[in-house]
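Notes follow once the structure below has been shown.
Only a portion of the chains appears, each positioned as in the full assembly.
By written order: A, B, C and D. Residues from 1 in each chain.
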């Protein structure tokens, strides 16, 4: 896969503060890439740099090997689906989608066939003459996508396109977007702050924080092998505990020694241990590697969420069996479930 | 129970207020069909005032002038105002505040002051021009200023002046609230900034612009005081009517008003009906 | 009249043939004529349209507009707000304008019809020698009354009738300081023209006394009011009185025996006119017997053109209101041109009468202004401070 | 967005030439005498007209208060109608404004006269006649009638921005009808009230036509006084300018209390 978009040392500042600090990133062709990070971390800004709406104060943007840093938005082979769709309210669905094609002075017949085809792809056949303002959120969403895709961009940028939709619709649209990307066979760059969404849809996830990239990788890598505590806690719920790497394959935390599958750390190196709540087995107190007292039990449908206090640390455990609050339980953690990271600040 | 009483009370109240608003108009319309010239006694039905209206050149000329001035003034004011709104939106907050405050003056100043002050400006101009033209020590190439300016030009200027602020106050907030992303989306889809303005921003502002235009039209057609001071030898419809109200309003004027009222009502009803029909059509399609 | 020295313009109008009416034909000349409202036979109510006849005759386009008071006409001209070719000021205003150099001296060669005007109306003190003006219409001030509401015997009271408390709320008074003060002075037994501030002060007292009796101060609204039976008494011009009587037979009019004001509305050419010769042609045309007759029939004022009287229908020809007793005319006065000083004193008195409360302190307004400005500044400052405070968060 | 400041240039020039310069000229005249020398006399003379000022301000204030009281419920009811109905009602409110102002006032004359329509109808029932025209009541009525829409529209605009749930929240927290009105509705429609007051008060205080047609010219208002200076017997530009200046200051003062020159608030004004 070739690089299609490449950011090199991008610095963007607003009001004297750097929102992006020398961000570098390569995006491969035909991938579904997701920028994930908390609010204000610079995801939208990165997208706008690619789209051409923000000029970086230093650094370069390459598209297909060419430097496009100074190219205005309307000359880039990139289209954007804006956060709140930004549909043109004075145009109907058809005209919204046809907007970009008309600018290219395309033949009316060709426009017609392409627009109709695209509306069919996004499942809005028969909606051509409708006013965009009367559409539901999901439908507006799809018009916005069609409006971008109909221009056959090499890259489609999507800024939290599902942010305003309710849960059910959101899940549906996630699948549909993924399907679309595969059908059109182009690159999608997608912004979200919802980690579930990122995992569900992406080929590559870029985790950001404060204008820096924390980790780039496939959803499975990111979930199972977070590079630092921030990534671990941002992607799903985690128990993160300070520990000491006694030797290869052996780590001490929570006052106990555990076998693990990691090695290559220095002797007695201070580390952080990540354990996913669903990876902790609840056993009778005497059988547990650790014992703790159940503080709170919340029914979550698929499982119970328990908060268990053990030596001053509150563990989160997901289990299909509920224990009673106040009960003393044992916890077992298999070697595979223990993930070790070098300790970082914050 | 109580809620129903309230609803009934509300209906009665609205009825009262609207009849208050419409009683004088109804009187005017009824007496446009009055046989005699009396304004208080209906003596019989006739259409003769409508007929004679068609032959009353004074009224028709005044009406024509009013319409021409109103359309021109509203058009120029709208263009000027829209341009100004866009320009102002790019300025600093403080500058904006100053400009808004000054623009506010014609709105909050009594009309008579606006009228008088404009007239005085024109008079000062006339005096300056006169001085230039008649003073032998002024070089000849400076003697081009016309002295007889009162008339259509001054009338138009006056009307534009009091219309522009209404345009700005209608358009500027809409512009400010408009989603920037709409403009960016247009760029994104391949518009250059100029195209983006005409294809997206302008249509988006259109309702506000249209209502600003209508407002200007209304004010301009109805304006009496400001026109009175700046019309020169011309007569707009309100001025003609004013000179009549000092004697006796000819029922022809009632006839004219009735025609205008009906025309406006029709325009409104038709546009409403069209709108609701297209709306319903949309509904049906859903 | 021999047919050959007349040019027939329309069915009703013929003009003298020994005048070159057509010299401006095809030159696109137009005249701005500024006259009183409804003061010319303009074709409405089945009258003869004398203006279009003139246009047809001479090829000159008439741009005809109207004013409602001498003062508004004066203001418009004075301010330079418009340029007219022919205007119709009344006597005292004419004098004032002539004094201020706002009028052009007439070239009488262009107005041969001046010869047809009765001596009675020429060479008055407002324009000695008629240098600037040709009289257009003449009238006197009389009192219109509603026969159903007024006891005929009361008419004996003359001007004092307007101060009779039995007619409280039934009296319409001039909305015009000059005429009001004239009446008040007459009842005090003085000249109708104020000559000193004392006159004005005394008249003011008189008018303030009258105010509670007055229903409204009106000008031309009087037609509507009197014809509609809204009021019992209204002093107004005799010509208009005739019009009103024609509309509503239960109205009558009389001229108080002690004497009254007589008025002339005359045709003049303002200094700013660009078409003096054409304007003079227009004035001459207006003095044609047929034209003057039509105008008189329409306006019902007395035409100074002598030949008109004979052509009028009997009831007008013999009307005391149209052609009053010469002795009465002798006892009457023209409004004179009064000094600026007296004029502004009269204004002050007039607006005092209209606002009828005692006068305020002269420092009131400047002090008020200062306070107002201070408050405004304070207010703006307060708002700004509040805004700032909000932004701190 | 499109930050082309140059576009404002034509208007700025216009604004300076046709708004600021004329006002400067008015100010100049106000502080000079006929010969063009500086003087405060014009302002001093106005002191003697203070009764005219007081009367004008009182009548205008009366009209404004009546307009406010009448419009408040109307605007509220309108703002709570369904969207389609609101549109129709709004049209109904605005439609009279399309009729000539003088003619509407003239029609009131027909209604109010001693032999007018109302007195005739009352006479039919054996009541009256009443003297209605040529009273200050008639003047106030004329002002209320002519300027009512200017109060309704801004109030309505302000009230459409009040969410129903805010009113319900007040009730929910224990506010009855009266408290909801005073503690929530009125404060929240304050911008509309301010604009409305300005839009009614300003023309009321300066009108001379209404007072002439319905007031019979018996009681002079500021508007009459100014008109007298510019178009009437007095013919005194300097005094007229001084009067205008004072009037303008009064109006701006009222404005500065009600309204902070915020163009958002002006939106509803039609």
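Annotations for the structure displayed:
Quick note on the criterion: a contact is a pair of C-beta atoms (placed from the backbone, for glycine too) under 8 Å apart; a residue touches a chain by one contact, two chains touch by 3 or more.
Note that the structure is a prediction, hence the values are computed from the model and not measured.
Taking the complete structure file into account, the protein chain formula is A x2, B x1, C x1, D x1.
Keep in mind that, in the parts below, only the chains that are shown with their structure count from here on.
Each chain gets a centre from the mean of its Cα atoms; the one farthest from the centre of chain C is A. Averaged Cα coordinates give chain A a centre that lies 88 Å from the centre of chain C. Each of residues 39-40, 119, 196, 229, 245 in chain B touches at least two other chains.
Looking at chain C, one finds that residues 79, 228 touch two or more other chains. Contacting chain pairs (ordered by label): A-B, B-C, B-D, C-D.
Considering their complex, residues 38-40, 56, 58, 119, 122-123, 126-127, 148, 150-151, 229-235, 243-248 of chain B touch chain C.
The part of chain D that touches chain B in the complex is made up of residues 1-12, 14-15, 17-23, 25-26, 29, 70, 73-74, 77, 84, 87-89, 91-93, 95-111, 113, 115-117, 120, 145, 148-149, 198, 202-203, 205-206, 208-209, 213, 223, 226-227, 230-231, 237, 240-241, 244, 247-248, 251-252, 255, 261-264, 266-267, 269-270. The part of chain C that touches chain B in the complex is made up of residues 32, 34, 37-38, 42, 44, 63-68, 79-84, 219-221, 223-224, 227-228.
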